[in-house]
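Yeah, one chain of the complex is gone here, protein chain that is, but the others are all in their spots.
Take a look at chain A:
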Amino acid sequence: MEPVRYDDRQEIVSLRLQPAVSGKRRNLKKYLYAVLLLLPLLLFIIGFFVIPMLYILYLSFIDTEGPGGTNATYSISNYGRFFTDPYYLHSLWLTIKVSLYTVIVSLLLGYPVALTMAKCSPRVRGLLTLLVASPLLISIVVRNFGWYLLLLPNGTVNQLLIGLGITESPLKLLFSEAGVVIGLSNAYLPFMILSIATSLYNIDPSLEKAAAILGASPFRSFISITLPLSLPGIVSGMVLVFSMSMSAYVTPALMGGANVPVLPVVAYDQIINLLRWTYGSAVSYVLLGITLAIVTIFTRMMEKGRYREVFR
C-alpha cells in the first residue's frame, strides 16, 4: 500500500513541479518585458525628478546662503529654524487646514455626482465622465483668473448675493482661505469624483437587491452597503486631493494674495525673491515629509479600521 501511495504523491508532486518551472521562466521573461517597458519612464523620472529632488535635499542641509558656495558647512539649522519660528509653523498649519477643507468640500460635492454616475445608463455615464473631466482641459491659471473675476468684491457672485438679499455687504471671497478652498476644490474635484465612481462601479448590484428583499430602506442599504464598499475610492480620492492641495502653488498665490501664505508659496518666495535656496529647500522637504506622514497615517488607520475588509 505504502509504496503505491508514495508513487502517487511523487506523480502529483512532479505534475505540479512541471508547470511551476516553466512558469518561473515565463515570469522572468515577463519581468524583463516590464523593465524594458518601464525603462524610458524610469530614466525620465530619475533624470528629471529623483536627481533634482536629491539636489534640493542636499541644499537643505547647507548652512551658507546660495548654491555652489565654496566654503559650505552642513547642519540641520534650516530645519531647526523652521520648527522654532512661529511664522513658518503657522504657515504649515494653514497649509494643512486649507487642504483639509478642500478634501471635505470636494468629497461632499463629489460623492453625489459619483453616485449618479454609478446608477445611470452607460451612455449618460460616458457623457457625465466627459463633463466631470472637462475642467482638466483648461489651464489652472486661466480657471483661477475666471474665479478671480467672479469672486471680486464687486464681481458676479457678490452682486448676485447682494441682489438676492442674502448679504448686505460683499463677502470676502477672494484673498481668504475660502477663496483658496473654492479654487482648489474646483481644480481637484474631478480626481475625487472619478476615483469614487470607479469604486462604486465595482459594487455587485445584487447586494443592494438582497438588502431590499430583506426589508432594508434605500437609505439603510446605502449606509450599510454602498458607502462602506466605496471606501477604497473615497480614501484614494481624499489622499489624491489632499496631497495635491498641500503642494498647490498657483491657486493660493492667485486666490489668496498675501493673506494665505501656504508653504509652497513661502518656499517659492524664499528661493525666487530672497535667493535663499537652502532655506527654501528645507521648507519644501518639511512640506513633503508632513504630507507623506499624514497620508500614511490616514491610509493605515482606514485599512486597520472597522471596514478593513473592503481594502483587501
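Keep this in mind: a contact is a pair of C-beta atoms (placed from the backbone, for glycine too) under 8 Å apart; a residue touches a chain by one contact, two chains touch by 3 or more; residues count from 1.
Basically, contacts and distances are computed from a predicted model.
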| item | value |
| --- | --- |
| Which of "Putative ABC transporter substrate-binding protein", "Tetratricopeptide repeat protein", "Monovalent cation/H+ antiporter subunit D" or "Cell shape-determining protein MreC" matches, in UniProt, the chain that is not displayed | "Putative ABC transporter substrate-binding protein" |
| Residue, one of A:149, A:166 or A:223, that touches the chain absent here | A:149 |
| Which of A:92, A:132, A:174 or A:234 contacts the chain that the document leaves out | A:174 |
| For chain A, residues in touch with the removed chain | 45, 49, 52-53, 66-68, 87, 145, 148-149, 152-155, 169-170, 172, 174-175, 232, 236, 239-240, 243-244, 246-250, 253-254, 256-259, 261, 264-265, 268-269, 271-277, 284, 288, 291-292, 295-296, 299, 303, 311 |
